[in-house]
Each structure stands twice: as structure tokens, then as C-alpha cells.
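If you scroll down you'll find the structure; I have some questions about it.
One protein chain is absent from this view; the other protein chains keep their places.
Chains: A, B and C, in written order; residue numbering restarts at 1 for each.
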């Protein structure tokens, strides 16, 4: 069985294929014949050693994948051989609030990921794939889509008729746009590119703001909401954007903070937070239970993820380089 | 100025037109030139004297209407002359929870309604009409649509991907079907008529169950949800249906209880309620704040109410008789 | 190792002691040397065969107990040898909403209970006992106390300053009284006995209503809340009391329905439910996560359960007879 692991030297070339025996199946576990995987920006940082925590050579990369259940261990009742499944980002976050303990087992970061022809995993660390999606499509969901779902609906309870502002057209933002439209919300997208805004409009965005042309995009957002402010901002930027998000949001509005792009220190005018009663919530992917709820919405709406390009399993390192080039719109997928 | 009032004798003929001076405008009030009204089953009961509380001869009937602001009193800041508005069912329920005090001023029941060429009303007992709706359409919203909105989203937090079962094709149920679809939910409709189920399907219903053919419709609902049960039931029936609704709903599911059709005593098997952790919430229309939130969703989705038939103001009593005939699907409207 | 099981013949004498080998420990499990147990009314019904579901001869009775961890299986990280623990009512309801699957494994009902000198159980089906409680005290918590906690705080979000009406002085009601006082609420207790009301007052009850003297106790409750109604009713009665509870509760008030005493059909006036926007929630004990939260409150307040009487393990059947006699106030405990 072939799989990839992180080599000793950090960098874009650090994914190395190896051939290993198939893993042994234990109680409560299932064997999955993997069929597709998808990349997140985090995977690039993990390869380069710039992600939080110490880089672990020998770690199997990637959190996101899909496949078919090939064997079922004792005590497994929820899954059967032949079921189409996707992996959960957190192996142990089944439901309820995130805890320090649950947060420890992030696939492709703290523990082995799933860029392997086969994986053996606890049955309750997988979900059934939405029936309307291909393996490639299902593989895009575990991190980016679930982050968007959690940010919109669980952390910030977006309702039909409300307005959400989505920053940029990265993986999480595109999913947020699609999911918010499914739920009857109005979506404003910001971008530095008219082409990307046009693409967002094709996906259903109601309004686009080019922040090259409108550096004070928070004013444009205000104007688009009759001077009231948006109900929810999906904050993916950080230092530069958070103060603007606070201006763009209405009184008692919500900001879901996604940590995809920038780390470090963020500065904000504290006066806005209390005088406008703003609620900010940090989002770190989500639980298995949330994943299952999202999948029902995806099936119901027949929503399809946007895939930019597919690579073969044997050429997986090319997918990582393509991620680094940062010219994609939508998800980068590896198939087999 | 012409208006209708309830005559001394209860019955279908009790709406009587009279000619009165235009009402005087006070502080905080606006004058509305009414353009359309709509009927609810309650209005029939009020005319016949079978609605809760003592029948009040001289009362102006109807809670639901729309019109144009013609004059604005001192201290009014939210509305201007020319604004298109709809009436709130409860004059004093602006936001927050219902209280005994707020519940006292139900238009067309405890206090004068709005079946009048002109009304004078506190500005905060009106909402702006959705910009995408005609006066006739906007007039249908105050009672039935808001009840559906409250039942789905505020009392029971319906989410995209969840399944809601809507009983029948009455006014509240049709709005619930439309609004649930806007929010990305799956909708199962029950009816005794295939024609009505076909109409519901045209409006977006995902599934229909004819309870003449399937008296145990709760089993059909279970089968349609993979043996899990529906997430939410909009209960409009009562004695006959509540026990079935409890079986149809999943563990930790919700039942929103609408009191439109039946009063009296309802019986249910208490074991289901606690062993399945069912949550039941009584719904009594909703607040002005909820009305405004609903209108944003209606605008965003460009949702249009279903109107069965329109009557002229001068022929309003015919509308009441048409309501009594109970052959309508959708709202009965009076226009001027 | 000695334990009890249900004999073939239903009835008060059906607990039979047997001597069996100690159970084998598996992965993820711990061995608990049991020290105390407590009875609920359900245990009497299970013995008599009147509880829901088919009576299972050979079943080990009781859901509630406490003891010391004596051995720890592989993969167990949360518990260590020597930890003082209590059993969860539901073996598999760890957190989140109740589901049909989680509801299947109720100890002492659908699956083996814990009236045994030793038990082997999944580590995540136990909680650490509150550090301030004896084994006898900790053994009283799993069913009655957790039901009260869930009913007050999770299902119905009781807040400091709110008024809760607790029906009677059974196990759940006494815990509800104590827990509500810890949280700063005002508590009204109903009872048919002045002696029991006096006992409730000693435990902190603010008001008592003797419903022999005041059959219309809902009016007394109204008077005690300045004519507004109570915020929350803990409904344990059923047919006779639910309609009164609906009158006693305020607009937008809550009723937590506990199924301890009566099954069968319950009748209520549906008009109250919707016209007062009442929310009713069925309560079926609670999850392990809720149990842990409750224990923190018990420790913080140094709350001690009320124990009526203790029996020796060898005399456990006498405890069941004492339960049947129904003269206790507080919990009946078996110790070893």
C-alpha cells in the first residue's frame, strides 16, 4: 500500500511516497479504500514547517479525503462495507463543544493524516459522504466546507434574509457563499479581482466589492445594507481587515473569525466591540455531528463544491506546488 | 371614510359598512390609506362569535392589511409619507417575548381591526411592506405568514438540510412550505387531497403524503427520513394529529403548535414526550421585530404569497362567505 | 462476586442474588468496585414488569451507583485507579442531543444495570463523583438529580431571580428544589402534606402550597408571582396537573415534563399552549456531559442530597419494598 509522509527537510518537496503494509483493523474501526483527497492552505504550511506546533517528519499529510468502506471492525454499527465516506478533520471531536482533548487529534497536523491508499480509522471519525457528490467533491468538505458551515450557522446562526459579508474567494469563503445562499441569506463578497467577483456572482453572490477600487470596503458594505451594517462577517484576513469588519457589521452583529491566512497579532479598536455589542467567535473547523448536519444541507440543495483542478495520486506533490502557486479558485483535489 | 364593523347579531352576515369621519392623528402615530386586506379563519370565528373572548359588536374586523402612509404624527422617525406599510397583528408586541400585556391588543379581536379605508395607528405597530410585493400580497403577511416564520425559525430554529413536516394546505401551512424552502429545508406536506399535494409540489414541497391513503402518515414520514423521524412538525390539527406528530418527529425533535383550526382539549401520550425529549412550543403569531426579519427573507428570496381570490372593498362580506365555503387554497384578499 | 438479577416472576420479590465470576476488562473500560447504589421509582416498575418495554428476566437492576476504580483498561486516559466515580444512566449518551441510538442503552432497563459488587464499564459511561459527597450521596445522582438539572438548566435555562414551581417532594423534585436554590431562583413547592412542605422549606423552598387545602393551586402560584405566572414548572404529575401547570406559567413560560409518575394519556387545553406561547420540553435524564456540569455545581455549592434511609447490599430487596411503601422523603440507598 502506498502513502505519502513528510520528509526530514521542510519545504515544498517534502511529500515522499513510501510503500507499507496495509494497517491492521481494530475494534470500532473501519478500513477505507481511499478515492480522493483535497488540499488546504494549512497543508502547505505543514509541509514548510510554518504551521503551529513542531513539524513532525514521518507524518502522513492531509486531513481531507473520501473513499469506500472496505472492511468493518467489531462493534461498528453505523457503517457497512461499501459505504461512501469522508474523513473528519478532528478524529475525536464527535459532538458538543471543542475541548483541549478533542483538539489534540487534528489529522495531518498533530496526528497522521490520510494521504494513503488505505486508512484504518475509528468509525466515528468518518461521515457518510453526501449521496449527490462524487468522491472528488466529497473530499473537499472536511476542513473548508465545515469551517464555513460552523462559522455561518452554528457559531453565528445565520438566518434567511440576513446579509453576510464573505472576504475573498478562498476555499472557506467560496463554501460560505454557497452555503449562505442555500439558507436564503444575502451575500456580499469582497475581492481584489473583478474576475473573481464575477465568478462569485456566478455562484450566487448578490453583491461584489472590489477592495482595490474601494479600499474602504466597509463603507460600501454599509451602503449596501441601507446604512445598518451587515449581520455577519466571515473574517478570514486578520490584522488589516478586522477593524474594517467591525465597522461593516451592524449593532449586535456577529464576526466569525477563521484563522486560515494570517497568524500573529491582530489589532482592533475595542470601542467598537462594546459600543456596538459585537460578538466575535473563533472557528476551528467543527465536529462530526456538524459535518453530518452540513451534508444533509448539501444533499437537499444538491450543492456541488467548486473544484479547480485534479491531480493523480502518483503526482500528489504537484498538487502541493499548485497550491503554492496560489492561482486556483476552488479546491485542489487528488484522485485515484 | 368607510369602514366595516361587527353587527349585533353573530353570523356570516355580521360585517356592516358605515361611514365615519376620518380619525384624528396623535403623537407617534401615522395615517394609513389602506389598499388591501386579507382574511384568516379567525376572522370567520370572530364574526360568528365562536372565537375566544366575548364577541364585541361595533368592533372593526380584520388584523391583516396594507396601505400607504398618508400623514405622519409628531415624533415619528421611522416612517414617512408615501411609505408602503403592512399592519402588525399585535399592536403592542414590538419585540422580545410575548407577555400578557402585549397579548391584549390583538387587532380585529380584542381591539379594533383595520377593515377601514383609513386607519390611524402607532408607527411602531406597522412595518414597511416588502418591496417586491403588491399591496394585495403584502396584506396576506401579518397573521399567517408571521405565524409560519415564528414557528419555523424563532420557536424551532429550522436549519438548512433539516426536514419539516407541514400539515395540510391552509394559510399558515402554505407559508411555512414556502419559507422553509427559502431556508434550504426539506418539506413534507400532508393532505387529504392529491390535487392539493400537487399544488404543494408546485410550490416546492419535496414530498407529499395523502393521509386518506395513508392514515398512519407518521409511518410514511418515518420512512421518508430513513427511520430517524422529521426534525420539526408544524402542528395545526390538534386532537387527532398531535399523537401522530409525536411519533413522526425524531428524538430531540420539535413540534410547533399552531392554534388555527381546533381548540378544546388535546390528548397525547406523555411517554413519547419525555422518552424522545420532544420540545413543543405554542405559537401565537409573532412580534413586529420578527415581522421585519421575515420581510427581509421575503425580499431576498423574492417570495410571493399565494392568493386564491380578490374581492372589492365594497363586497368585503362576500370574502367572508368565501372563507366560510372553505374551498380556497391560498389567501383571500380584499382590495381597494 | 455477588450481584442481583431480575427473577422470572414479576413482583416485589424478584431481585435475586447470585454469585458470578468477576467480569473481564476490555479496551476503553474500567473495573469499578461498587460502594453504593440508589433506587428510583422506575426500578420498582422494572421489577414489577410495568415499565415500558418487555420485562427481561436475568437483567441486573438499577441505574444509579458509585464506587472506586479498581482497574483501568487500555486506552483509558480520563480515569485512574482510585478515582471515585458514579454511573451514568445512559451508557452511550456522552453529549449532544439524545438520539434513538443513544436512548437504547439505559442501565437497569434495556441493558444490565449496576447492582453488583463489581462492574466493568466503558470509562466514558462514568463520571467522577463530586469530591464533597460520600459514596452513598454520590449514588443518588445519576437519574433523579440529573433529570432535575437538565429540566431546570439545559431544557429550560432557569436564571437567577426567576420563579420555578416544583410539584411534590419526590426524588426529582427535591433535587430540583436544591439545585434551583443554588442558582439563585425562587422556588414554590406543591404538596398534599404540610409536613412535607415544612421539610421543603428547611431545604430552602421560598413558598409552599398545600394542594389539599388549595385544589386550585395554580391560582395560588399566580398570586405568589404578582399575577404574572411562574417562569418554569417542573411537571411530574401528568393528566391531573398539566392543565393547571399551563395556567400557572407565565406567557412565554416553560414546562419541563418529567415522566416519573404517570404514563398513559395526558390531556391539555391547546388554547393555552399557543395563546401563552408556552414551551414544553420532555426530559429523559441527561448526558454524561450534563452530569459533569452538574457535579461542578454540586461541589461549588457543597450541596448534599437528601437520603431517607440506607440498606445493606445483602438486604437490597428490603430497599425495594421500602420504595414500594412510598413513605420516604429523599433517596433510598444501598451501601456496602
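Quick note on the criterion: contacts are C-beta pairs under 8 Å (C-beta built on N, C-alpha and C of every residue); 3 or more make two chains touch, one makes a residue touch a chain.
Remember, it's a predicted structure, so these values are computed and weren't measured experimentally.
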item: Contact partner of the left-out chain, one of C:22, C:45, C:293 or C:329; value: C:293
item: Among A:192, A:214 or A:277, the residue in touch with the chain that has been omitted; value: A:277
item: Residue of A:25, A:70 or A:103 touching the missing chain in the full complex; value: A:103
item: Interface with the undisplayed chain - residues on chain C; value: 153, 157, 159-162, 179, 182-186, 206, 293-301
item: Hidden partner interface residues of chain A, rising order; value: 52, 97-100, 102-103, 155, 228-229, 238, 250-252, 257-259, 262-284
item: On chain B, residues whose C-beta touches the chain left out of the figure; value: 27, 94-96, 101, 289
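Here, only the chains that are shown with their structure count from here on.
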item: Interchain centroid distance [CA atoms averaged], chain B/chain C, Å; value: 41
item: Multi-partner residues of chain C (each touching 2 or more other chains); value: none
